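Only one protein chain is missing from this complex, and each of the others stays in its spot.
Labels A and B are assigned to the chains in the order they are written; within every chain, residues are numbered from 1.
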Amino acid sequence: MGGAVVLNRLPLPAQLDRTVTTGGLLAGAIVTPPLIALIVLRVLGNISSAQMVWWMLAGVIVAGALGAVTLRNVVHSALALIAAAMGLAGMFLLLASEFLALVQVLVYGGGVAILLMFGLMLTNATEDPVVIDGSQKPFAAGVGLILGVALTAAMLSANWDASISTVVDFRDLGARLYRDFGVPFEVASLVLLVALVGAVAISRRDNDDDNDAEAAS
Amino acid sequence: MIPLEYYLVLSGILFALGFYGVLARRSAILILIAVELMLAAVSLNFVAFASYMDAELFTGVIFAIFVITIAAAEVGLALGIVLRIFRERRSANVDEASSLKW
Partner (left out) sequence: MSDLNFNYALLLPEIILAATGGIVLLSDAFRRELKLGRNMLPWITVAGAVLATLASVAQAGIVEDFAGIVLVDAFTTFFRVLFGLTLAVVVIGSHEYVAKQIRGQGEFYTMLLFATVGASFMAMSTELITAYVGIELLSFSLYVAVSLAKSDPRSGEAGLKYVLLGGLASAILLYGLSLVYGAAGSTDYATIAKNLSEGRDGMHAPLLMGLTMVIAGLGFKASAVPFHMWTPDAYEGAPLPVTAVLSATSKAAAFAVLLRLFGGPFLPAIADWQGTIAFLAVLTMVVGNLIAIQQHNIKRLLAYSSIGQVGFMLMAIVTISDASTSAVLMHLGGYLITNLAVFMGVIAFYNQTGSEEIADMKGLAETNPFLALVIAAGLFSLAGMPLLAGFTTKFILFQAAAYGGYLWLVGVAVVASTVSLYYYLMVIKQIYVIQTDGSLLDPQAHDVVVPRWRLTWTGYLTTATLLVAMVVVGLWVAPLAHAADSAAKALFG
């Protein structure tokens, strides 16, 4: 009751607050037990802090990925993808690649999120009353399961001679990226140019192109 | 210390989920989102290998930078094509783009 009163006073659009309340409560109910378990394990000393953070991030990533491929609302699905990407940025931090974590946040949290939202708005995909998923879901689930099991088995059966991870220095990274890999860097800039020019040329209307003929005649 | 296998298994799960998404979804934008998940799994793999097994040269981190860059460009390009198709037929569903048979 008290929560509802507070919610009513918040300057939220009327539609949003119900979504926020139910979504928040649901998420809290799902997230809290494993979180408590992790903290208890940490306090008892069974896992290290890094491992506790790893499990939290893994939870975010897997939940985000599951949401991205199962949710029926396209906007929610896109948001779930962003959540998974942010979890991944945290993983990059754990793996001592700060630069990559920054790039991940900027590119996915900024660029891709906004691109997807624009795409969704321009195509009105949320109002599309069509069925989102095909009838091939069971087949897809089977294939996905087999692939996941095969990959996990391959990863676990290998004998990686892994050493401890080290922090990648920004200066070394710059030298590697811009000097040693200067050529692919330049080629990647061409890829970006192609994507830019291509997106404009494709989504332009057909008749934009013809005024040239009139001007010439 | 976190064993390398943790990251690898997580990336395998992520990749499989993305693959499921590509097969199960029918909206072009949702397929695109699933492909992005698969590419995220790839970059996790690269960075994990780089920081555990290739700490001096960290080539995997470089590779991951390229993967992220090109994945973002791909979203932009694919949305451009989706927009055009949507304008032509008011739908972003792959099933309805069927004047070419699969």
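Here is the rule we go by: a residue touches a chain if its C-beta (ideal position, glycine included) is under 8 Å from a C-beta of that chain, and two chains touch if they have at least 3 such contacts.
This is a predicted model, so every value here is computed, not measured.
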Cross-chain touch to the chain not pictured, restricted to A:L38, A:L151 or A:V168, is A:L151
Chain B residues touching the chain left out here are 8, 15, 18, 22, 28, 31-32, 35, 38-39, 41-42, 45-46, 49, 53-54, 57, 59-60, 62-63, 66-67, 70, 73-74, 77-78, 81-82, 84-85, 88-89, 94, 97-102
Residue numbers in chain A that touch the chain omitted from display:
150-151, 153-155, 157-161, 175, 179-184, 187-188, 190-191, 193-195, 197-198, 200-202, 204, 206, 209, 212, 215-216
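Here, only the chains that are shown with their structure count from here on.
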Please tell me the distance, in whole Å, between the geometric centres of chain A and chain B computed from their C-alpha atoms.
10
Listed in rising order, the residues of chain B that touch chain A in the complex are 1-10, 12-21, 23-27, 29-30, 32-34, 36-37, 40, 43-44, 47-48, 50-53, 55, 57-59, 61-62, 64-66, 68-77, 79-84, 86-87, 91-93, 95-96
Could you please specify the touching residues of chain A with respect to chain B in the complex?
48, 50-51, 54, 58, 61-62, 65-66, 68-69, 74, 77-78, 81, 84-85, 88, 91-92, 94-97, 99-100, 103-104, 107-108, 111-112, 115-116, 118-120, 122-123, 125, 128, 130-134, 136-137, 139-141, 143-145, 147-148, 151-152, 154-156, 160-166, 168, 172-173, 176-177, 181, 184, 188, 191-192, 194-196, 198-200, 202-203, 205
